[in-house]
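The complex appears here minus one protein chain, its other protein chains still in place.
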Amino acid sequence: MMAHTPGAHASPEMEQCIQNCTDCHHICLETIVYCLQMGGKHAEASHLTTLLDCAEICQTSANFMLRGSTFHGRTCGVCAEVCERCAQECEQMSDDAQMQACAEACRRCAESCRQMATMA
Amino acid sequence: MMAHTPGAHASPEMEQCIQNCTDCHHICLETIVYCLQMGGKHAEASHLTTLLDCAEICQTSANFMLRGSTFHGRTCGVCAEVCERCAQECEQMSDDAQMQACAEACRRCAESCRQMATMA
Amino acid sequence: MMAHTPGAHASPEMEQCIQNCTDCHHICLETIVYCLQMGGKHAEASHLTTLLDCAEICQTSANFMLRGSTFHGRTCGVCAEVCERCAQECEQMSDDAQMQACAEACRRCAESCRQMATMA
Partner (left out) sequence: MMAHTPGAHASPEMEQCIQNCTDCHHICLETIVYCLQMGGKHAEASHLTTLLDCAEICQTSANFMLRGSTFHGRTCGVCAEVCERCAQECEQMSDDAQMQACAEACRRCAESCRQMATMA
């Protein structure tokens, strides 16, 4: 395998973490719009802020890994915390499909980010 | 309710365009590091600026589509132009695998963004 | 060497536009939280999406100008449109201080972005 094929600098664990961050970023952005449309407790400021935080730190962490940055373990550490909180809030919000799918993506992202933070 | 499964607000064309923007964003970030490591003409300021522009507008366009924004056609229009330029620069740079893969991702993204810009 | 003092590549008009985009980005992020806390029509999905769009395109346009990108006129063109819409929505929302301050920042940003788009 050539040294410069796309993503060749990343380990399989990092590749998976980049994908999990990307998936989590995407579903959080969709869930923000969903929660605003639902209104009520879904649209409370504290929950929306968590979703916005989660979307942004996932994007930032993915970008640090894509650049092969030496600081990726640090951004992944913060990302794991924010994702964990977001997963809890989404789970407790309601049992509708969107919130559960978002919670699941956040958990998956939190887990692989914790792994990256430990390994770095 | 089926309408709120993740991404349910997006057409198949938009889903594909989000994926193409995401892929193009990712490979541009990797190519930036690759070009800096190669040095010489790969690392010229004008080329690196194009890659940075391309990565950022792809990210922004994907985010507009993920929010179901009414302005996504406008960001996709700009994205198509920047991707087209980036594809040309990468193609002409050299025939190594990274540059060719980046050019291909940029072309694919440019094409679907042009489609989104026209449909919007 | 004078040519390389920070921002030396930017004209006074561009420097002003970067500042206006930055100010507009900041107040939009604050207004998002304010609107969520207010609830009701302030927190409608369509208005929040406009504020999120406005914050993001202002950030992107500022970054293109800071890089001295040849595409900055194109991002500024989209930014002017989104800011204009955001200003209208904020003005019509209510006459409280936050919404009026946000509308004013959006108008100022729209105007200088239109100027950049025409000059580019």
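By written order: A, B and C. Residues from 1 in each chain.
In this text, a residue touches a chain if its C-beta (ideal position, glycine included) is under 8 Å from a C-beta of that chain, and two chains touch if they have at least 3 such contacts.
Values in this document were obtained by computation on a predicted structure and should not be read as measured data.
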| item | value |
| --- | --- |
| Residue touching the undisplayed chain, where the options are B:Gln37, B:Ser94 or B:Gln115 | B:Gln37 |
| Interface with the unshown chain - residue positions in chain B | 32-33, 36-37, 39, 43-45, 48-49, 52 |
| Residues from chain C at the interface with the omitted partner, ascending | 1, 4-7, 9, 18, 22, 26-27, 29-34, 59, 62-63, 66-68, 96-98, 101-102 |
| Residue ranges of chain A at the interface with the undisplayed chain | 49, 52-53, 56-57, 60, 63-64, 67-71, 74-75, 77-78, 81-82, 85 |
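Keep this in mind: only the chains that are shown with their structure count from here on.
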| item | value |
| --- | --- |
| Proportion of interface numbers common to chain A and chain B (over half same, under half different) | same |
| Cα-centroid distance, chain B relative to chain C, in whole angstrom | 23 |
| Mean-CA-position distance for chain B and chain A (Å) | 21 |
| For chain A, residues that touch 2 or more chains besides their own | 32-33 |
